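Below is a structure I'd like to ask you about.
Only a single protein chain was left out; the remaining protein chains are all shown in position.
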């Protein structure tokens, strides 16, 4: 694990965000299965935190991020969105900081420079991210875009068209393939017949790099190097971060198509435990780790409480809001 | 030029078809510009005959071909369609052998096992060809599909999805990219940032081979090897045949975006002259070559005459025919 | 006659047709081992019975799914493709509206595309606004296609079997809220011709024309109004391409008043076409405006209820 490039305070911060994301999503599992959520079925990124936190950490606030739907929790937390605001979406409460969507991954906020999925069409977001990079380049704003998507998504036509366009215009964008080895019940090897997804970059003539996606620091370093290339005008990079989908595809998926042994193997590779070991090796006292863990748990508990105290977001609210937007558009 | 794999009679036949295609299309240029055609603006494949003839020659009649729109003339001639039938399409006459479309490239005939474009959406035909290969595989018919498309078409999402699907199911199909170095006014190097289009096969884990597309025998041999692989159950191959678009994009294109020097350079590489040299080297007497040339010219002249003697295909004819089909479908 | 859910009826149709004709195969994303056979469980047990050559799971590439199904169909196969969610029809729109639908015309009838595309549509609770689409009217401009929208288990079975046997491409819309409803379903070879509406309830006062889930909202409205002596005639379109003009016009001539109900947005929905047909061909029989009860012109899902239908009928009778 390369750690030289990050200060201890950064490492601690990364650890804190990963943990927060984990605890947040574990709480969602609990709330969902006890019938307390009012949202689109959660599709969680438990076990994949190293990819989103590693990829999106350390950018400038002006840089745009466009996260894969699975992992959006962590991405928003990297952008310092209070957990309460995210929790509101799951609990069907009014968020003050976010648009009132019904799913975190479909949420976009141009103040925080976070572009979520705009439709549920996988791959569509890659094109929009490429467009943001085009906008940045045309406007000479110096912004870089980091966009992530799943392994299964790389089989979509949009992936191909978008990466090609980014190559042709040498856009300031980094593509991160969050290869969690499954797309619903399809193993990546059945859908992608070239061993490494990073090889798909060959088709566009820009670098493709495979990295251990459970090693947050490796992900971070690789993406940061690609960000620098992008900022220097050298164009896109495809980073494949190999991780594993510890969660079922969605919380409604009984996940019967995978062997328990496989999950067990990957549980041992947990990216959070791994970073914990690094921190310990760097001399962080156990106490401080426990402290961070406790703080994260507290923050999530508080987020639930605060969210619950917010007014319900009813379908009527959305109807009213959208009707107002409709009138603005057409009148 | 490798020629060992073909008999002299095959070589002669290939020469004859290439010549026929050339003379046919040169006649179309003449007819179109003198206002005698009644068809969609011709998009001709003059100078690119080695690709379609090389790729489609020597298959079994049961094998399916699905040619790129540019080069469809030669493909139909390989399938022994009388030139008169093709000519009918350009002159707006009733063809007895073909569906009454308004463009050769949009014509499909399942008896001759030729699948044309079904819409003008570039890349759509690749998917249909892949489906034919899937049908052949599921039906265990032993058929192989050879499908060609342009360099520009490889930037479409359909290209990506189709090639991936073919790879996943190891379908009996050969993809031939007819790289004529231009897509309308866009130079291939501006649209495809990896030097060789054959490298795009890397993304799907099957072989990609670049071949001199003005060397009909090289194209033929390469495609035949790929056909054998396909027939043996080893899956698809991408063959890139590098040629040059001697014609303008369409007969309405003044073609002002290319240097005359470039065209001049490629005119010297004419695939027909090249095969002629090979035939001469093999001892074919000049007289016989002239004879073939004369026969081709005669055949085209006759095709024009015969086509002109056919009844007009009027919009009313098509309206009637389609109305009848409509009734068949819905009643 | 068995009592089956809509889901079971669909599955029975698929199973029977796959047993009957070895050319029939299923293709789509996650239709085999995922959950109980697909996201909505329709294909449960079919992978086990028919194997991977006839229940074909693909990578996420709907364009290639439909495009390749067209090619296979032209070779005599009879693919039944599943597009998981009707929202995803946009990713194979080109293949449906240009290639599948026009092939037969462009080959002067020589090439046929016996393809069925099943897709789940419609609004449910707590789903993402985006995955709630009723995009059926997009396909009205595609002669060559047929578009089916069943509302009961029996119709589901009979229409799906007809769709699979049809030599033309058929889009088959399955409303998500219907999967769990139960009803009697004839055993064995029960086939309902495509393109025929059905009067699901007779009545003399107002004709209400509806599709899929809305048929049930309308029947509920009919019960409520019936108790007050207002008799709705409920016409279930079942197919929206072609539209069964005859059944519609007969009913309109009887009641002289029409309400059209669908879940899709009002502007440009199927209701517009039905209304226009009536205004064109039965104007002289009409006693009142043709009312559409439909979703508002907003991103989905805000869908009408039986109450909205009751109100529409009342306003019509007041006018």
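Letters A, B and C mark the chains in the order given here, with residues in each chain numbered from 1 onward.
Heads up, the rule we're going with is that a contact is a pair of C-beta atoms (placed from the backbone, for glycine too) under 8 Å apart; a residue touches a chain by one contact, two chains touch by 3 or more.
Just so it is clear, the structure is predicted and the values come from calculations on it, not from any experiment.
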| item | value |
| --- | --- |
| Hidden-chain contact residue, picked from the options A:41, A:109, A:250 or A:278 | A:109 |
| Sole contact to the chain not displayed, among A:29, A:134, A:209 or A:297 | A:134 |
| Of B:12, B:113 or B:153, the one touching the omitted chain in the full complex | B:153 |
| Contact footprint on chain B, counting only the chain that is left out | 38-41, 101-103, 106, 119-122, 152-153, 155-157, 183-186, 190-192, 249, 252-254, 256-257, 315, 318-319, 322-323, 326 |
| Contact footprint on chain C, counting only the chain that is left out | 87, 90-91, 93-94, 97-98, 102, 105-106, 129-130, 135, 137-141, 143-144, 241, 243, 264-265, 267-269, 271-273, 275-276, 278-281, 283-284, 286, 288-292, 297-299 |
| Contact footprint on chain A, counting only the chain that is left out | 99-101, 106, 108-111, 115, 118-119, 121, 124, 126-136, 138-139, 141, 157-158, 160-162, 164-165, 168-169, 321-322, 324-326, 328-330 |
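Methods note: only the chains that are shown with their structure count from here on.
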| item | value |
| --- | --- |
| Central chain (by mean CA position) | C |
| Label of the chain whose CA centroid is most distant from the centroid of chain A | B |
| Distance between the centres, which are taken as Cα means, of chain C and chain A, whole angstrom | 37 |
| Whole-Å separation of chain centres (CA-atom averages), chain A against chain B | 46 |
| For chain B paired with chain C, centre-to-centre distance based on mean C-alpha positions, whole Å | 40 |
| Interface hub residues of chain A, defined as touching at least two other chains | 155-157, 190-192 |
| Shared-contact residues (touching 2 or more other chains) in chain C | 58-59, 61, 63 |
